[in-house]
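And now, chain A:
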Amino acid sequence: MNGTQWAFLGVYFLLALIFPALPIVIAHFLGPRRPNPIKDDVYECGLKTYGSPWVPIKVQYYLFALVFLIFDVELVFLYPWAVAYDMLPMFAVFEGILFILMLGAALVYAWKREALDWYEPTMPEFRS
Partner candidate 1 sequence: MTVPVTWQDVAALLPEFFLVVWASALLLLDVFWIREKRTTAWLSALGFVVALVLAVGQMGRAPLLAFRGMVIADAFSVFLVALFALSGLVGILLAQDYLARNGIERGEFYVLLMFSVVGMMLMARVADLVMIFLALELFSLPLYVMTGFARPRADSEEAALKYFLLGAFASGFMAFGIALVYGATSTTSLPHMVDVIQAGEADLALLTAGAALVLTGLGFKIATVPFHMWTPDVYHGAPSPVSGFMAATAKMAGFAALLRLFVLVFPVVADLTPVLWALAALSMVLGNVAAIAQRNIKRLLAYSSIAHAGYMLSAAVAFADPHLGPQAVAAILFYLVAYVLATFGAWGVVILLERRIGQEGLLLEDYAGLSRQYPGLAAAMAVFMLSFIGVPPTLGFFGKFYLFRVVLDAGFVGLALIGVLTSLVSAYYYLRVVMLMYMKPGEPIVRREPRVQATVLAAAALTLFLGLTAASSLYAWATEAILRFG
Partner candidate 2 sequence: MSGILEFVTHPLNAVTFFPLVGVVAILLLAREKETLIRWVALGTSLITFVISLGVLGLFNPQDPGLQLVYDRPWFTVAGWTIRYVMGVDGLSILLLLLTTLLTPIAILSTWTAIQERVKEFMIFFLLLEIGMVGVFLALDLFLFYIFWEFTLVPMYFLIGMWGGPRRMYAAIKFFLYTMAGSILMLLAIVWLGLHYGTFSVPDILAQGPVMGPVQYWLFLAFAAAFAIKVPMWPLHSWLPDAHVEAPTAGSVILAGVLLKMGTYGFLRFNMSLFPDAAKYYAPWVALLAVIGIVYGAIVSFPQRDVKKLVAYSSVSHLGFVMLGLFAFTPQGIEGAILQMINHGISTGALFLIVGMIYERRHTRDLDAFGGLWKVMPVYAVLSLITALSSMGLPGLNGFVGEFNILLGALGSRVLGSYWFAGFAALGVILAAVYMLTMYQKVFLGPLDKEENKCLQDLNWREVVTLLPLIVLMFWIGLYPKPFFALMHPAVEHLLQAVLK
């Protein structure tokens, strides 16, 4: 990169900063401000939160989400493989099978570790 190009990068960087900053600044000066309690609320519409928002959420949701996420992403990798299936050499087919087998192993593991079972809480449920 020569000097001009560096300069170009600098200008680009500057523009990138100014562009999002400008509307905010303009809005600050031009926008009318007439605050009232409803406007200052967390949401301008909908219901007010009731009780403390620090409610313990069942940890199994996270576990489910994680397992789902993993398999979801891994399946994306299989898509190009499936599309190009009839052009692949034998080795790639084998590789794909291997990949599916590993996913399967992971699924079996998760299943056996009871990550896929839904448990009813033993604690009394939180009542608001």
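One rule holds in what follows: a residue touches a chain if its C-beta (ideal position, glycine included) is under 8 Å from a C-beta of that chain, and two chains touch if they have at least 3 such contacts; residues count from 1.
Behind the choice of candidates: all candidates are chains of the complex that A comes from, given by their letters.
As the structure is a prediction and not an experimental result, all values here were calculated from the model.
The candidate list 1 or 2 contains one chain touching chain A in this complex, and it is 1.
Partner candidate 1 is touched in their complex by these residues of chain A: 1, 87, 89, 91-92, 95, 102, 105, 108-109, 112-113.
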